[in-house]
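Below: one structure, written as structure tokens.
Selected chains from the complex are presented in situ; the others are not included.
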């Protein structure tokens, strides 16, 4: 199968390359980047040295492919979709540009009207654990926000079981790594300023909130994010109000039924050991989302803990997983790396 | 033979010749379980010293 990556020099582009270079069904790979055109891909992704001698192509040199991944900065995919859409049968847009179903949400959360609202309905929100059946026949997929992915996958079983009190908000707190900001450096990412930070960079109004409310079909999610000393990883802690009393066994049943058969979601809640609840440390490079929960003994409230690698299950890995579903391949193809410990 | 984990309700296999007092681990929540009773098969959380995490 032929795959093209548009915007292959960024961090998600680099992860797409790393994963697809080892994908059993991918026979031809194109890596397009305007800024790095002509250079070897390993000059932008040093982990790929001696792994490939692929070079970046300028956009206009792109040949047709079966699957096209758009790893462009937010706002560019919206404007330039026509340039790339025709390149391949399946188009996967990793940016936020086609994630939301209501065009009006873009005015609220992204501060500007969407230039092509009519297109939003053509895209399927590309998390297989949420929309596997739709993805099977989709021709246009959108990736998901990394923080949104962690919160959504954590809370989803409760939403589906209809046990959440819809009259009260879900409050979610994500601890995030610096790679979420992508390759662009700024004063705030200058090491002496960023190292050791425990920084509330988006206490309110974080864009991923829209996806959480959309996909959990919950009226109000109050989300805030804090950057911490970490490069890859998201740890989301969601405070979920329950509509009725539940005990631990009932919660285990809900999570087991939702995720036992999922290849990439692990329910992690253990009484002993060091890693009793999910944490991103052991997930770097893997496509796993770990989910755990703790029932509040004071009743009618559960705290859900979920963790991912924002560049893999929060971006590139999830999109390859969705591609596998859409192309009818084994859903885990190319995504076997289990992460490292310690 | 199998029984359900007292901690999380998972199905815990104990092999075909379990012995009373044998320790098995729950595949879902990792809790160590002791075979309390054979007919019917019954599992209880094995006594384990609760490590103090003390952050």
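By written order: A and B. Residues from 1 in each chain.
Heads up, the rule we're going with is that contacts are C-beta pairs under 8 Å (C-beta built on N, C-alpha and C of every residue); 3 or more make two chains touch, one makes a residue touch a chain.
Fair warning: this is a prediction, and the values are worked out from it, not measured in the lab.
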{"item": "Overall stoichiometry - one representative per chain kind is placed in view", "value": "A x2, B x1"}
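One rule holds in what follows: only the chains that are shown with their structure count from here on.
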{"item": "Centre-of-Cα separation between chain B and chain A, whole angstrom", "value": "36"}
{"item": "In the complex with chain A, residue positions of chain B that touch it", "value": "7-10, 28-32, 48, 51"}
{"item": "Residues of chain A defined as touching chain B within the complex", "value": "248-249, 252-253, 256, 267, 269-273"}
